[in-house]
Every structure is written in C-alpha cells, then in structure tokens.
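Below you will find the structure I want to go over with you.
Missing here is one protein chain; the remaining ones are kept as they sit in the complex.
Letters A and B name the chains as they come in the text, with residue numbers starting at 1 for each one.
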Amino acid sequence: MLNKTFLILLIFTPIALIVNYLHLSPLWIFFLSTLAIIPLARYIGKATEEISVHASPALGGLLNATFGNATELLIGIFALNAGLVEVVKASITGSIIGNLLLVLGMSMIAGGWHHKKQKFNRTGILATSSTLFLAAIALIIPAIFIQTAPNINPQIINELSVFVSIFMLIVYGASLFFIFHTHKHLYSEEVGIYEAEWSKRKSILILILATGLVAWISSILVGSIEPVVDMLGWTQLFIGVIFVAIIGNAAEHTSAIVTAIKNRMDLSLQISIGSATQIAMFVAPLLVLISLFFNTRMNLVFNTFELVSIVLSILIVSLVVEDGESNWFEGLQLLMAYAIIAVAFFFHS
Amino acid sequence: MLNKTFLILLIFTPIALIVNYLHLSPLWIFFLSTLAIIPLARYIGKATEEISVHASPALGGLLNATFGNATELLIGIFALNAGLVEVVKASITGSIIGNLLLVLGMSMIAGGWHHKKQKFNRTGILATSSTLFLAAIALIIPAIFIQTAPNINPQIINELSVFVSIFMLIVYGASLFFIFHTHKHLYSEEVGIYEAEWSKRKSILILILATGLVAWISSILVGSIEPVVDMLGWTQLFIGVIFVAIIGNAAEHTSAIVTAIKNRMDLSLQISIGSATQIAMFVAPLLVLISLFFNTRMNLVFNTFELVSIVLSILIVSLVVEDGESNWFEGLQLLMAYAIIAVAFFFHS
Partner (left out) sequence: MLNKTFLILLIFTPIALIVNYLHLSPLWIFFLSTLAIIPLARYIGKATEEISVHASPALGGLLNATFGNATELLIGIFALNAGLVEVVKASITGSIIGNLLLVLGMSMIAGGWHHKKQKFNRTGILATSSTLFLAAIALIIPAIFIQTAPNINPQIINELSVFVSIFMLIVYGASLFFIFHTHKHLYSEEVGIYEAEWSKRKSILILILATGLVAWISSILVGSIEPVVDMLGWTQLFIGVIFVAIIGNAAEHTSAIVTAIKNRMDLSLQISIGSATQIAMFVAPLLVLISLFFNTRMNLVFNTFELVSIVLSILIVSLVVEDGESNWFEGLQLLMAYAIIAVAFFFHS
C-alpha cells in the first residue's frame, strides 16, 4: 500500500524534468522537483534494504548508512558546486531539526496514541544521543572560536573545520563498528526480520537508477532556489531549514511513523534519530571535505540561530529518550518545539 | 497547626489596606502587602483543594492548575496595567528559579535529613522536566532571535511572542489532559487521599473572597514597587527576582517542605517543580496574550541574565531528578545554585 503511493508519486519525476526543459516558472520547477525527489528517495531506501538482505550484516549496515542520506548528500554537492554554501548549511540544520523534532515527535504521537507507553533499548539510544551531543560540540566549538577570535584569518577556520570534520567521521565510522560488530546485540531488533522481495540484480539496478535521477533532479532543484527566494519573498534560511528539509525527509517521515504505530519503537527511533545523527556526523563533515575540491569552501561555522536550534533540539531529545520510554505527550512536546523554531525561522530575515 | 499560623497572618490583610489608605511610607505598604498576600494565597490553595474533592478529578485538576497561580497571575496583570513589564518578567523569572532551586532544594534537604533516600515516580517527573526544557526553548528562541536580528521591527518580536505563547499554552493544556486523563495512573499518589473539611458553598465563597482580596492587595503592592526601588537602592530586578518571588511563593514553600518531611516526594515535587512549570507554561504566555488588551505589550524576550538563570535552573533540576531519587546533598546543591544566582542578582545593576 505504501509502495503504491510512492509508485504513483514517481509520475512527478518525468513531469519535473519536462517542466525544467520547457523553462517554465522557477516556482513550478522548485515544487515539482521537490515532489519528484520524495518517491525516488524511498526507492533508494528500499533498494538498499533489499541489497542488505543479500549482503553480510556489516556491509548491509554500511550500505544503509551511506545511501540512507544519498539525497541530502547529492543536494548538498550540487548546492556546493553552485556556491550556495548557506543553503547547504540551512538544509543540514533543517534535516537535523526536522528528524529530531518533527519526525520523532509525530512518531511518538502516532505510536503513543495506539499504545499507552512504548519502550525501547536505552543503551543503544543513549549511545546515539551522546553521539548527537558530540555533533553539537563539533558545531559549537568553531562557532565560539570565530566569536572569540573575530579577526582571525578565515583560512584558519577552514583548517579547524577540516580537523573537526575528520574527528567526526572517525566517530561515525566507529559508531558503525559499534552497531554492526562489537555491540550488534543491542540493535538486534532491526536485523533479520526483513525478507527480500527483489532479486539482487534488480535491487542494484534500481539503486543506480534512482540515485542517478535524484542527482539530476537535485541539480534542477538547487538551480531554482535563488529565483524562488526572490519570487516568494521567503528567506533562503526558511526555505533551506524548513521547506527543503520537510520534503527531503518525507520518505523517512512516513516509515518512522508507520513503524511507531506498529510499536516497533527501536526501529522508528533508528530512522528519525539515526537520520539526524548521519546528517550531523557523516553528511556535514563529508561535505566540508568534498568542498576542498570546489571553488567555494564550506566550513563548520553555522549561524547562531541555526546552531542554537540544533543544540536545543539535541538537548530536548536527549531528555525525552533518556528513560527508554515514550508517550504521546513527549511527542507533542517535540512537535511544539519544532513549531516554535519553525515560526522563528519564518520571521527571521 | 499550619492553618493556625496562616489564620494569624490574615491580620496583615486589613493592616495592609489601612496602611495604604493612610498613605504611610511606601516601604511599609510594600512589606505589609507582601505579608498580607501569604495567608490569602494559602486560602486560595486550600479552597481550590476543597472544591476539587467535590468536583470530578479532571475539573479539580483544572481548578488547581488555574487557581494555583492566581496570585502570580493577578500581580502580573496589575503590573502590566501599570506598564511595569520588566517587573512582570523579573517576578516570573524569580518564581521559576525560586520554585526550582529554593523550594525544591529546601524540600530535598528537609526530607533527606529524615530519610536517607527518597524515591519518586520517574516517568511523571521526566515528563515535567522535558516540559520545563520546552519552556526554556520557548524563552531562548525569541532571545536569540532578537540578538541575531538586532534591527528587526519590534512588532515582529511581539508577533513571534504571540505564536510561541499559543504553542506553550497548547502544551500546557495537553499536559493537563496527560496528567488527569490518559496517564492519570502515574500521578495517583496525589489523588484520593484528601478528605473535604469545608462544604462546597463555604469553599467557593472563600475562593472568591480570597482571590478578590489578593487582587486588591496586588494592585497596592505593585504601586509601591517603584518608590521602594528608589528608597532602598535595590534594583527592580533584585526586588522582582528574589524578593517578590520568595514572598509570593511562601505558601507553596511551606507545604512542599512539610510534604517532603512526610516522605511524600511525588507530591512535594508536584508542588515545587509543578509550580515552576505552571508559571513558565501557563502564567507567562497567558500574560503575553492578556497584554494584547493593554497599552504596553509584553513579549517573551527576557534579559540575558534572567534567561541564563532560568535555563541553568532547569538543567540542574533535570540532572538532579533524573534518577528518581533524592537526598540531602542534592538539595544542598540546588540551594547553593540559588545562592549563587541570588548574590549575582543582588550585585547586578
């Protein structure tokens, strides 16, 4: 049933490509290409899961971790190439906040509406929430650095960002080793209950095709952002943080909620909090390193408003998950935190 | 016995009214009216409890939640009417900090002195502590907003404050639904052990009378603040944050401690942390909305020093209660945190 919806949504892929070819209004290009990305992102996810069944758990985990954020990574690369560093940072911010507050909040509300109290593995989730807090440290330190040394050579900020990014990727790599090797028993709920529907060949083909299409449409989407900013009067910050992030994570969004309703909270949290962690600890530092090969360098200094939003999101989620239980009220708290931050981004100029 | 003390204190009500009528020194008016409010606040609390016994639990909860902070709300309204927005914010700050650090700290010390280790329901208290952290977010976001967009139209800050206030009230309403309906079993200790002493009619009469008197004396108290500031040389901030808050919460203070000594920590925390939550999530946003009908608008931008104090108080309390246990040393930590903040407010100009 879920598949059918996404199958129908696939129609937006050719539409978006045609509309772009016909040079229609950037507004149409923007909205249609965001819509086109939703089902493709779902197919990337599905194909990765299928391949994982055929692969060893460790390789499967690595595949999931890498392709799970292929969309964000591809949009990021094209935006970097276009010199839109602020859009990249805004969409990273939006993905982190969106997954932590909106997706997780909706999941806890939906799940909590059907189940009075939902339990999940504390040790696993606490390891993730301290990883998230480490991501917060990795973003706070460069920001404070620049604030306390305002006359510093921008080159030094770039160097610092490269070092910090490498440390983040080390932790991210170690977290995969932790999850898929030394402590895999903590995460066993997610493993082994999945049965292959597609052949190995079909999965690989779909993965390549969907990733290619996402790359193509991402480049179109990124090209339409600046004209849309001018036309709608929305700020680049609002579009990046709220709009692109909601659309870009629509696929994760639905599966996190569906899983929560089925009372499989460990998996649901893995999708929402796990995604946020991957964006923060893998996509963000990787884009910093990739930007070394572009004209415009990306550093890790987010603007204060983005930074504060990320840190507050991480802290409230840590507080909410620390008892290994959730209920609808905790979900509502996260959702309202999202509402507060989203309204502020809307008004912010 | 407790009742007797408060009965005797009632004598200050007519004295305060007479002293005000005779236009004696504002210093006398200020101190006598604060003293007069203490027993009246206790009678509002008592009458609400009595009516709750006759009413359904849900209605009782609602009554408690609304009238529990009638004093703060009334003082706030009169101060808003007099244009003393900073005093309102200072007394909100003071009530939050006072309840979280002073009242809770004293309760844990008093209780911990009689009992080596005191336990309380973790799920309930964690729901409250994440609500408090949401309050922190609701106050931090507008403050950072104004700092990162210093040239913004003040009107936008007011609009943002209205939106955020509405979100806060939604969470507050939902918390009542959570506590009194979907998850009332978590809070059962406080329910059903209370037997009515007054008739329904007597309770309603006393409630109306006491609330009316508090309103009257609050208006007198507020009028005396400015001359007192001039006379004592204390800052408006110190009077609001420390002095008014201690006096205004004297009734909660005594009952929280007495309950802690009886080893009923769930109830004691409900009084101290619950009060702070009500001030933050109900009184503060309600005053923002009420101010729409006054000449001077109130927004949610607290000054940095108030904001930092509130956030630190919320964080240390979250840390202290997260294990579902308390002891005297944790109480002392909270008390010393209060001492540090209070001294700083004293020196601050």
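The rule is short, and it goes like this: a contact is a pair of C-beta atoms (placed from the backbone, for glycine too) under 8 Å apart; a residue touches a chain by one contact, two chains touch by 3 or more.
Source: prediction; values computed, not measured.
Undergrad: If the hidden chain were put back, which of A:Thr5, A:Thr123, A:Ser199 or A:Asn263 would touch it?
TA: A:Thr123
Undergrad: Touching the hidden chain in the complete assembly: which of A:Leu134, A:Leu213, A:Ala280 or A:Leu312 does that?
TA: A:Leu134
Undergrad: What is the set of chain B residues that contact the non-displayed chain in the whole complex?
TA: Chain B touches the missing chain through residues 116-117, 303-305, 308-309, 312, 315-316, 319-320, 322-323, 325, 327-330, 332-333, 336-337, 339-341, 343-344, 347-349.
Undergrad: Quickly run down the residues of chain A that touch the omitted chain.
TA: 122-123, 126-127, 129-131, 133-134, 136-138, 140-142, 144-145, 147-149, 152, 156, 159-160, 163-164, 167-168, 170-171, 174-175, 178, 182-183, 318, 322
The rule we apply is simple: only the chains that are shown with their structure count from here on.
Undergrad: What's the distance between the Cα centroids of chain A and chain B, rounded to whole Å?
TA: So the centre of chain A lies 40 Å away from the centre of chain B.
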